[in-house]
Each structure stands twice: as C-alpha cells, then as structure tokens.
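As structure tokens, the structure follows; a few thoughts come after it.
For this view, one protein chain was removed and the others were kept in their places.
Chain IDs A, B and C follow the sequence of writing; residue 1 opens each chain.
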Amino acid sequence: MDFSIIRIARTVLHVVDLQASRKFYVDGLGMIETESDENHIYLRGLEEHSHHSLLLKKAEKAAVEVISYKVQKEQDLDEIEKLFTSQGLKTKWLAKGQQFALGRTLRVHDISGIPLEFFAEMTVVDRMLQRYDHYRGAKIQRIDHVNCAVPDVQKAYDFYVNQLGFSCSEYTDTEDGDLWAAWLYRKPTVHDQAFMNGPGPKLHHFAYSVTDRLSILDCCDCLASMGYATSIERGPGRHGLSNAFFLYLRDPDGHRIELYTGDYLTSDPDLKPKRWDLNDPLRQTFWGHKAPDCWFTETSTFIDIDTGDEIASIEPLLEQRKPKIMA
Amino acid sequence: MDFSIIRIARTVLHVVDLQASRKFYVDGLGMIETESDENHIYLRGLEEHSHHSLLLKKAEKAAVEVISYKVQKEQDLDEIEKLFTSQGLKTKWLAKGQQFALGRTLRVHDISGIPLEFFAEMTVVDRMLQRYDHYRGAKIQRIDHVNCAVPDVQKAYDFYVNQLGFSCSEYTDTEDGDLWAAWLYRKPTVHDQAFMNGPGPKLHHFAYSVTDRLSILDCCDCLASMGYATSIERGPGRHGLSNAFFLYLRDPDGHRIELYTGDYLTSDPDLKPKRWDLNDPLRQTFWGHKAPDCWFTETSTFIDIDTGDEIASIEPLLEQRKPKIMA
Amino acid sequence: MDFSIIRIARTVLHVVDLQASRKFYVDGLGMIETESDENHIYLRGLEEHSHHSLLLKKAEKAAVEVISYKVQKEQDLDEIEKLFTSQGLKTKWLAKGQQFALGRTLRVHDISGIPLEFFAEMTVVDRMLQRYDHYRGAKIQRIDHVNCAVPDVQKAYDFYVNQLGFSCSEYTDTEDGDLWAAWLYRKPTVHDQAFMNGPGPKLHHFAYSVTDRLSILDCCDCLASMGYATSIERGPGRHGLSNAFFLYLRDPDGHRIELYTGDYLTSDPDLKPKRWDLNDPLRQTFWGHKAPDCWFTETSTFIDIDTGDEIASIEPLLEQRKPKIMA
Partner (left out) sequence: MDFSIIRIARTVLHVVDLQASRKFYVDGLGMIETESDENHIYLRGLEEHSHHSLLLKKAEKAAVEVISYKVQKEQDLDEIEKLFTSQGLKTKWLAKGQQFALGRTLRVHDISGIPLEFFAEMTVVDRMLQRYDHYRGAKIQRIDHVNCAVPDVQKAYDFYVNQLGFSCSEYTDTEDGDLWAAWLYRKPTVHDQAFMNGPGPKLHHFAYSVTDRLSILDCCDCLASMGYATSIERGPGRHGLSNAFFLYLRDPDGHRIELYTGDYLTSDPDLKPKRWDLNDPLRQTFWGHKAPDCWFTETSTFIDIDTGDEIASIEPLLEQRKPKIMA
C-alpha cells in the first residue's frame, strides 16, 4: 500500500433539531462544543486536539452523511483515489475549506456502499484534557470506532484488510464457518471499524472512548436526572468481544452512540485475531442484560455522496440475524 | 416502647450444596468465612465485627429459616416476647449457645407470618475492614436490609412502625392511595426491612452494603469469569427509591441477594417519608434495564419456627403485582 | 440524660471575601448554594434536606463563630441549658428567626471553651441527591464531623461522653497511657466530634462525607484546573483511624476542610472503642504522604458567643504535639 490511514476521525450526522442534540451531547454526554452556527454544531471529546469528531447538520430527516478517516499525509489521498477508481467505486473531491475546518477531502463509496471520507488536515484546537473544571456527564474523551451493518461481511473484510490495510483483532463465525462480524483497526486498539451481518449498508453505531467505567455510570445518572432515562438502550455491561465496558444510547434522532472503555493494545504483529462463535453467550455480553430487539433491528441510514439520496438496503447473505442464546 | 431494636443482623438460609454456596459467596462475592463445619457456613462482611450475618445450613430443600434482628440489651428480649405474646403471636426461646456464637434468642412469627429472631449477643470477631489483601469480588461490607413480599403491606407497616418502633423513609402508593410498598428502618439508613405487595409471606431478597459502585462492577466481572454470568438477574442500575446503585443476583439455590450502595442518612426527626406512585417510571429504576418477570414472581419460602414446615402463601390484597410502565 | 443530640449539623465561619469562598466551595467542591445575600452564603451537600450545613459570613477576619448540633426535639434545648448552667458554663438564647432558617437556638461554651450551638429546627429544603446534572467537583454529600484541638483531651472526652451522651469509637493514647485524641459520635458513624491534644480550643477542621474515593480524586483534578492545586494540604490517603479515605484542603481563608469517605457503622452496643498508640505509623496514615508541619500547627480560631472576641489559646497538657514516626 502506498498510503497510510491513521484512524477513524469523525461522523457527520443529519439531525432535525440542533438544540435538542446540543442538550443531549453537550449537557448530557459532556462533549465540547468547538464551534457552531445556525445549521451546524462541531463537537469533540476532551482529549481531542482536532477541531471536531462529530458534526451535526440541521436537516429535514435524520441520516448519516459520511464516516471520515484521517490519513498520514496529503498525497495519501491521491493514492486512495486511485484505488477506489481502479475498483470502479464512486469518488468525489472537496477542496480545502469547502468543508469548515477541513483540508482537501476525498469522498467515496466503499465496497459495501458506505459513504467514506478521507482527509489529512483538520484545524488543530486546544486539547481540553486538563480542563477538569469542564468535565460533565460521560466526560467523553475521543472517537473510538464505528460499526456498520453490511449484507456481505466477508466482502467488506477483504476490502478493508487487503485494499485499505486494516488488521483484524477479533471476529465472529457462524456455525457453518461463515464470517458473521469482524473488528478491524488502523490505530492499535481493537477497532476503528466493525462490520456485522445485517441489512445494509447501515450505521449501527458510532462510539466514543471514555476514561473509565464510572464515567459511564455518572453519565447514566446525569441522563436520568435530565429526563433521558429512556435514551439508554442497552447496558451498562461488559462485552466478551473487545473486553470493553459499554453503554448504548439513542440520541434525539435515534442515532446510536456507544460509550466504550477497557479494550486493549493491538500493536503487536504476532497478535492473532480472536475467533468467537456467533452463539457463544459470552461473546457479545460477557455479563449484562441481553440486548433488546431494537438493538438488532434499528440502524441509521446513509446517503449518497453525490445525490444525497438515501442508500437502499440490501438483505444480508447470512440468514442468522442475531445470536441464539438461551435466556 | 420498652425495648430498642438496633438493626437487621442476619439471615439463616437452607441450601442444598454447601460447597456450591461457598464458591458463590466467598470466591464470587468476597464474603469472609468466619467458621464452618460439615453442615454450616458462617459468613460476614469485611466491616462486620459480629461473628456472622449470613448462616448457610445444609438442607434437603432451599428455604429461609429466619431473619434476625439485634437488640440493645438482654432485657429487650423479654419486652419483645411480651409484645408478641400479647398479640397472640407464636414465640419460642433458644438458650445461649443453642445456636452457635449466639446468646439467648427469641424466635417469633410476625404479624404477616414471617419467622423473626431477636438477640442481644453474638460472638465478637475481628473486623476485616483494613485487611485489603483479603478483598475479593464485591468486597461485601455489611448486611443492609431484607425485603419481604406480604399480602397486606398496610398491616405489616402498622405492626413494624407502631409496635416495633420502626420509621418509614419512603413508600409506594397505588393510584387508589393504597400502600403498595414501604421502606422501614431502625439504623439510620433507608431501611432494615422493606415490604412489597405480593403473595406471601416470602423473602424477596436480602441485601448487603458495598463500598462503592465499582465494587459492584468488579463483582459482575468476577462472577462472569467464574461462569456465573447468568446469576446476574437484574442491574446494575440505580433505584429511584433509596437512590441506591444496585445489582440483584440469584445464589445457587435461587435465593436473591442484592448488592447495594449509595442511599442516605435518615437520622433526622424532621425527615418526612417520601411518597412514590407505583407507576412512576423513575421509582423502581431511576435508570437501567427493566426488571425481568422472574424478579417479580420468584421468591424464597419461609419455614415455621416450630414445625419447620413451609409457610403457605396468601394472595395479596392489592391486585396490581408490578408497576405499569411503558417500555 | 433527658435530651438527645442527633448529629453535627453546621459550622459558621467568618470569611473575608464571599466571592472567593463561593468559587472554592460551589465551583470547586460542588456544594449547593441554598441561598445568599451580600453578607452570607448558605451552603449544603447534595444529600442534605436541611437548609444549610455551612454558613459563611462576611467579616474583617477569618474565624469560627460556632459549631452546631441538631437535637431531637425543642424541649431538649431546655434540658441542655440546665446542664450547661449547672456546670457554670456560659449560655445564650437566640429566638426562632433571629438566625435565618433556624428555630430557637441555644449557644454555649463547652468545657474546653468551644462555642457550641444546639437547635431542633432548621428550614427543610429539597434534597438534591438525584439531581446528578448538578454534580460538580467533590460532589459533597453531607456534613460528617468536626475536629478540635483542645489542651485537655481527657476533660473534653469526659464531658462529651458522660454529660452529653456521646460514644467513643476510637482513641489514641501516648506511651504513658494518657488520652491524646478521641473520636466521639452521636449518629452511628465513627464521629461527629473529634478532639486532639494541642493549643486550644481551636477548630482543626470540619469534614464532609463524599460518595466514594473517585469523588475526591475528581475534586483534586477540578481544583488544579481552577488554580487551586496549592489548596490541597494533605492527601489523598487512607487513615488507619476510622479507615476513611481522606483529603485535606485549605479554603481561601485558611480554614481546613476534610473530604472523607469509607468509615463504618457504629450502631452496635457491643462495639468496643479501638485503641491506637500515638506513634503507631499506621494510625494517622494507613498509607499516604506524611502530614506536613502546617497540618499540625495551623488551626482556626473560635470567638466568644457574647463578645465576639477571639478565644485565647491554652497550651496542651501533654507535651507531645505530633506522632514520632520514622521517615
């Protein structure tokens, strides 16, 4: 590969009520509002020195505009364009400044149809890590990963690992040995990008890293005090996969956000991907209440990088939609 | 009143496999095994200077033999006997030493038929509070309360408040203004004894106080590592009632134990009991997954202080068995 | 005794700059400001349903006006007056309303000259315990105790235990067997009132209970972010005595406040006072940096209940001023 992707960098969401989103993300979760105007809110975690990792855009309808990756250097963008073009995938350039706080940006659709974006440059701002007097809610630190439902996980896996240079930390097989889900990374954590078998392409959730387990419990308390008790969809609990302590929330538009802490370093070349059986009861939930049905069936819709139209969902190759676990 | 009850002091449980219970309570929850023989295990929390607060007795069938209260002084026992006798309730004396590590003990059935026990003296042992090298699992500190299902909560409330000198910290009413549940205390915490409307008398759960929320999460991790993930019945979550952060577990015999932390001091005479609507969604679960059905329907059976026979269950006066809360 | 003291209830401090104090106590420590005017700030912890537990009064010079205890009922005040009068100690009545939010109040000087106050009634306000969206800094929960330096600890001990009905949880003896310090309680925790051998009477510190150890670490972070790193005088660490995890801070006027969590229940009549050797290295600091000299030598001055003059300090009976512990 002649390019180097650094890490997952941001999510761009369409939301219908910016003020409702601000209350949820800033007051409830403790994100820092870097900047905003009447149609946009730019949010980041306390540790982040990049201008934002979550961009909320006012829109008629909730949707996911794009998932963004940061690359090592400007020229990487040209190499990535060559790759996508060579595979017959749609690409589109946005000049520096065309998106606020962002350098030149390449937008594409990946092999599953997911709208992706690559950039090398984002405005640098102060890290708020040591402004503990601003810590609120979950004290969100930094973007950790995104998880997408796709109809063909093996195809997505092959593209990300073989073409984009991702590594696999853990994966899930069906009883028949088919790849049902995969956790892939560029930065040396368990993942930047996960894929699960399901109707897609869809965004299942985006996730932020928090300092510790108590930050997640503090957030639950804070959300419940603010009237958001029903926004807690699943957890707190511990994943078998990744070992992370987790909480899943639904934002005012129904987008799913995971608070995540406690995975491990994946820097070593001799680290073998860890295999899990889809029906292993400890796989998804090492301990904790089982995921409600909506956690499996409800996802956010992507839009086309050119037309802005919703991307149609395709039924998954593998029949099994969720683990079979006895109650 | 011419006597003074200090606090809830112990639970005596019948269990079918002492070794299975030891693994769960000692290795999993972190209780201290003060002593044991082939038919008994005597357990206490790290803070407790009393010989035990949980006595497990080997038996053919799981049951609850008795709930024990500690009183201020020996003479209080005689005064309590007078009270129970005057009300036509069954009483029974056990001489000092008849029960291991216990002084003279009065056993009775209370107004709901619950087998209770009162004593002033239990062997004093070392408090393990500062033996942090022995901390394991949930690092259980001390017994906090018991919660019983009874068919007539108002009758139980009147007896405990008017006859036994308990105070009420919080209570729950139905829409019709009937008392559905009550939290009663002698030591100045939210409760020593709670009553809920349900078929009874039954023991719904007994509860131990732990130091902090992380002790509960650590316990979940430890239990899952030991293969007890399915012993976690409900939680972790936060109660509206009492404000406690909680976890409910089922022991190897199905007895329900709550790990509990974060209620408040109830020492002040001007503290008014807090009223909750049965259907207030924040009442039982300030935040957290909703309680599974088994949490409402499964309870432990008491036995008669004389015959040892199981005490028959009576249907509750109030029809509503659980809160009506929209999903 | 014909009266019952419930618990330590408030401290009244003179401070020179209310705005500086507000920033420290409200923004830094997370106390709730119930009310204020240009000369007073009334503060309480998140758990407290009483109007305030800390009253800051604007004054020319820092001082401690009085330490307050809450009693069971109005008539207790008259009984307490009789006791103090019979011992030739100064007393003074303040009618209901003479102090904002307070009922009829008896002010006295105790046997060591400490200005005390007793009341049965304080305005009741909402408990903020479940307003987690207001949690800040140390998330202070409730007043726990005060610690005073007195020249004759044995005399103070005898007065509080024999005349006022306090119990002793732990105490410290010199090598010669003289009482060097004592921890005394009315509410069933380790103490409401502690006495240490030293020039006095002086207020060494007043202390607030917090939920857990992380609340104390969060407070350190928050204070450092606000420029208060040097206000941290000692800790965090663990006391041998009381087992509490602690932090000592100096407020903008130099008054010392302890954040305190993790002691134990003292409800049981069979609990024997725990003896410590003054020079036992684990006594004061189970682990943690040793206390700096200022912690031993700097204290707050009381003023006379009638004249408002500073109360002169008397040299202590016991020569040893601090433990002898090898570095």
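Methods note: a contact is a pair of C-beta atoms (placed from the backbone, for glycine too) under 8 Å apart; a residue touches a chain by one contact, two chains touch by 3 or more.
Since the structure is predicted, the reported quantities are computational estimates derived from the model, not experimental observations.
Novice: For a quick check of understanding: of B:87, B:225 or B:297, which residue touches the chain that isn't displayed?
Specialist: Only one of B:87, B:225 or B:297 touches the chain omitted from view, namely B:225.
Novice: Based on the whole complex, identify which of B:73, B:96 or B:131 touches the chain you can't see.
Specialist: Candidates B:73, B:96 or B:131; residue touching the omitted chain: B:131.
Novice: Of the residues A:79, A:121 or A:277, I need the one that contacts the missing chain.
Specialist: Candidates A:79, A:121 or A:277; residue touching the omitted chain: A:121.
Novice: Touching the left-out chain: which of C:221, C:277 or C:304?
Specialist: Among C:221, C:277 or C:304, only C:221 touches the chain that is not shown.
Novice: In the whole complex, not just what's shown, which of C:70, C:107, C:213 or C:256 touches the removed chain?
Specialist: C:213
Novice: Which positions on chain B touch the chain that was left off?
Specialist: 27, 130-135, 214, 218, 221-222, 224-226
Novice: I need the residue numbers on chain A that touch the omitted chain, in ascending order.
Specialist: Contacting residues on chain A, toward the hidden partner: 6-7, 47, 49-50, 70, 72-73, 121-122, 124, 127, 129-130, 141-142, 187-188, 211-214, 240, 243, 262, 264-265, 267-272, 286.
Novice: Residues of chain C in contact with the chain that isn't shown?
Specialist: 213-214, 217, 220-221, 223-224, 229, 232, 234, 236-238, 245, 281-282, 285-289
The rule is simple: only the chains that are shown with their structure count from here on.
Novice: Superimpose the Cα atoms of chain B on the matching ones in chain C and note the rotation angle, 0 to 180, in steps of 5 degrees.
Specialist: 180
Novice: Just the chain pair, please, that has the highest number of C-beta contacts.
Specialist: By contact count, the leading interface is B-C.
Novice: How would the chain A/chain C interface be labelled, same or different, where same requires over half of its residue numbers to be shared?
Specialist: Over half shared, hence same.
Novice: So how far apart, in whole Å, are chain A and chain B when each is placed at the average of its C-alpha atoms?
Specialist: Here chain A and chain B have centroids separated by 44 Å.
Novice: Provide the C-alpha centroid distance between chain B and chain C, rounded to the nearest whole angstrom.
Specialist: Here the centre of chain C sits 34 Å away from the centre of chain B.
Novice: Can you compute the centre-to-centre distance for chain A and chain C, using the mean CA position of each chain? Integer Å is fine.
Specialist: 50
Novice: Hey, what residues on chain C touch two or more of the other chains?
Specialist: Expected reply: 130, 214.
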